[in-house]
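Here's the structure we're looking at; comments come further down.
Only one protein chain is missing from this complex, and each of the others stays in its spot.
Think of it as A, B and C in the order they're written, each chain with its own count starting at 1.
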Amino acid sequence: MQLGMIGLGRMGGNIVRRLLAGGHTAVVFDQNPEAVAALVAEGATGAASLEEFVRTLDAPRTAWVMLPAGEITEGTVVKLGGLMAADDVIIDGGNSFYKDDIRRAAELRPKGVHYVDVGTSGGVWGLERGYCMMIGGDTDTVTRLDPIFETLAPGIGTIPRTPGREGRDARAEAGYIHAGPSGAGHFVKMVHNGIEYGLMQAYAEGFDILKHSNSTDLPEGQRFDLNIGDIAEVWRRGSVVSSWLLDLTAGALAGDENLTNFSGFVADSGEGRWTLNAAIEESVPANVLSAALYARFRSREDASYADKLLSAMRKGFGGHQEPK
Amino acid sequence: MQLGMIGLGRMGGNIVRRLLAGGHTAVVFDQNPEAVAALVAEGATGAASLEEFVRTLDAPRTAWVMLPAGEITEGTVVKLGGLMAADDVIIDGGNSFYKDDIRRAAELRPKGVHYVDVGTSGGVWGLERGYCMMIGGDTDTVTRLDPIFETLAPGIGTIPRTPGREGRDARAEAGYIHAGPSGAGHFVKMVHNGIEYGLMQAYAEGFDILKHSNSTDLPEGQRFDLNIGDIAEVWRRGSVVSSWLLDLTAGALAGDENLTNFSGFVADSGEGRWTLNAAIEESVPANVLSAALYARFRSREDASYADKLLSAMRKGFGGHQEPK
Amino acid sequence: MQLGMIGLGRMGGNIVRRLLAGGHTAVVFDQNPEAVAALVAEGATGAASLEEFVRTLDAPRTAWVMLPAGEITEGTVVKLGGLMAADDVIIDGGNSFYKDDIRRAAELRPKGVHYVDVGTSGGVWGLERGYCMMIGGDTDTVTRLDPIFETLAPGIGTIPRTPGREGRDARAEAGYIHAGPSGAGHFVKMVHNGIEYGLMQAYAEGFDILKHSNSTDLPEGQRFDLNIGDIAEVWRRGSVVSSWLLDLTAGALAGDENLTNFSGFVADSGEGRWTLNAAIEESVPANVLSAALYARFRSREDASYADKLLSAMRKGFGGHQEPK
Partner (left out) sequence: MQLGMIGLGRMGGNIVRRLLAGGHTAVVFDQNPEAVAALVAEGATGAASLEEFVRTLDAPRTAWVMLPAGEITEGTVVKLGGLMAADDVIIDGGNSFYKDDIRRAAELRPKGVHYVDVGTSGGVWGLERGYCMMIGGDTDTVTRLDPIFETLAPGIGTIPRTPGREGRDARAEAGYIHAGPSGAGHFVKMVHNGIEYGLMQAYAEGFDILKHSNSTDLPEGQRFDLNIGDIAEVWRRGSVVSSWLLDLTAGALAGDENLTNFSGFVADSGEGRWTLNAAIEESVPANVLSAALYARFRSREDASYADKLLSAMRKGFGGHQEPK
């Protein structure tokens, strides 16, 4: 079927490529004409403006917005909503906040425009492996778009089947789910990222402990000089902690076990934060997910005000001078 | 080659089976004669006592102790040390504390008996998938035992190679490493388990947030009724959080998404605790690994003294009555 | 000067009493006529409706709203805003969310009505000890209300002066501050409560460790049978951890060291949650404050879904049965 794509960065471009390869057609638009031209060369139909983009699409239209979350996506959705007609569909495939999805769906509903939010995981690997998708929207619309999702998804592949899933929704095994109404897709994706932070931090702390096993803080005779890269590699084979993140870790450590090219300044997208906000709103304890986010905050500070205050208190009660 | 095995529980028994299947021979001993008989029926040579076990083995002997960590393993290693001769090897394949390994190796050294500690991951799946092994001991001994480790390990299998590992120790790709001197094997295995706790807790918190997304604490119109089992399944396909633990989670949720058969009383082995002790000794921050362990502690209490004290303070400053 | 008070619960009533005792006059209103009558008997002027309340106050009016945060306060502020005139002042002395203060101040500004938010600490002890107040609002209005704040505050009392404060705002030493524009008062109070949770949890964990020092998990000969009440008491005298919360703890433990009358179900007001939301918004690591809030969440669950999921995973990879 036909899909319109707005935003031809790495993600948007590759989604179009995977769809074209799967026998679908695409109308594409981007602020950058070169990005449009590149995909036209691969078989897509280009548009020079949002208006032309909408005119070119066959009704009922399906427009996938793949832009940075926040003002850019918001502005595009609003403008698109103005140009589209009843029964058209706007898909937000970016990393929007799920409460924005809920609001946008309600704003578009009176006009009959459907809003679908798609959270995707797989990033740069999606073109090759397929995109793992979590979809929010009304059932009729999500069903109508199924051919697109089916093509984008990884498919059942060679991963062993989960015992006991017979008779349950087959889409999950193919790599996509209809999670619920508008917002549900990004909500599930948001928690996915929260978990991702927690998993990453668990590995990070563990490898940090391994790395410091030759610390002179330790008694002599109780220090080890471990090969961190080999440890990551061996855990990929039959251990309980094997995972795709561990595969990536093993790859990074194979290059340089000391990671000297990394400063350790760790960014975070909004999703880890929103996951904690959701946990707090739901009264769910989330010590691990919180600690994972806070470690990133801390990685971006040289000397925190909190630490300085500790030093000041220590000086106050014990006359302790900072040892450095 | 020949291996002696002491302790024929699930782990010890299956290790013998995998070795026999791989063309090795085995002498076996267990307090329970039936366990011995079962393996004799599968091709092993049985022994009725530790003394007979040692006499039956060809010198230089290799005895693998696969018993519960703590007093039982300790007692067996001591007794075995008394019976063995120079150049014999004692392998502790259980979950001993690495400082005990360091001590035992030192105690056995004057007599010329070698001590090797092997941490294994893979548990009940090892017979089929192979055992992921982290080995501590002196290089000559570990090299001598290589045929055994090679057979027990999963082998390189179908898992994609890690780019950039060319020319590095091939054993890691086959699923076993010589981590360092005595104690290093169990040290690496210990941190492995610490990470495992952290990973598990990251998933647990994330799924808890998903599960509570229909909480009445949330504003109406912002609640979801998610299919938790489908979410676990879809993340297995191309997502960043895919892992073996997630595969297990998907399996558990396919059976009963509400997990009603589980009380939520979560045990912990010593290794998560030792990992934190090591982090503290090394001055490495480990908020995630700590939180994961503490969540298990908390799962085993009905009403903690800490919580009661909070209630008592609240009553003191605000006259708050407990709401329940 | 004259103050109007809406909401004559423990807090509102006692504020009026402290003002009357300090030579001020008060007009009071409450949904419950008996609460009004009680304060009229003590010298206040009563009102039978919000309209009468506003009519009775001398212009420019000052109306202190002391009601539960959320819909009740919101509705009252809106209604009051409709009844009041330019230069009148609405004070919200409850525990409102500071972003609501910012919004309300902006909504009332066109009409010339001033909005002041006052966070108070001291609770049931305020009548006697005075109220510690953090005030947000424009400078002219806060200055105009100074006689009221001065009377309500504890005053400089017998607490030793902080060295080095000479020449700084004297109000802080008297127990109240003008923190900034509307919202700043409740913001500071919010963080105060976040800290309070952290302090309480630090004591709670410490006393829990003391309480468990006779645990049979510990080796024999390394257990203690401590008198928890005496420990709380001794720390009140010259130790680094002395505080008002410790005073309360000592009081609670003097009664029953085992706290058997407390179930350990610990409520939380919104402020601990908002503090974390603020930390997340500001990218400030807050592991301690988060852990303190999550401990309360956890105290209110019998068996968490997260814990059940851990058990399910453990069963999956190791065949572990729950030990209970």
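Criterion: contacts are C-beta pairs under 8 Å (C-beta built on N, C-alpha and C of every residue); 3 or more make two chains touch, one makes a residue touch a chain.
Note that the structure is predicted; figures quoted are calculated from it, not measured.
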item	value
Shown chains touched by the chain that is not drawn here	A, B, C
Residue among C:77, C:134, C:266 or C:312 touching the omitted chain	C:134
Absent-chain contact - pick from C:210, C:267 or C:303	C:210
On chain A, residues whose C-beta touches the chain left out of the figure	10, 123-125, 200-201, 203-205, 207-208, 211-212, 244-245, 248-249, 251-253, 259, 262-267, 287, 291, 295-296, 298-300, 302-320, 322-324
Chain C residues touching the omitted chain (full complex)	99, 102, 121-123, 125-126, 129-134, 153-157, 159-160, 162-165, 168-169, 171-177, 179-181, 183-184, 187-188, 191-192, 194-199, 201-203, 205-206, 208-210, 212-213, 215, 217-218, 221-222, 224-227, 229-231, 233-247, 250-251, 254-255, 275, 278-279, 281-289, 291-292, 294-295
Residues in chain B touching the chain absent from view	240, 273, 276-277, 280-281, 283-287, 290-291, 293-295, 297-298, 300, 304, 306, 317
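Operating definition for what follows: only the chains that are shown with their structure count from here on.
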item	value
Numbering shared by both copies at the chain C-chain A contact, with half separating same from different	same
Chain of greatest Cα-centre distance to chain B	C
Chain centre separation (chain A, chain B; CA means) in Å	31
Between chain C and chain A, distance of the C-alpha-averaged centres to the nearest whole Å	39
Touching two or more other chains - residue numbers and ranges from chain A	240, 281, 283-287, 291, 294-295
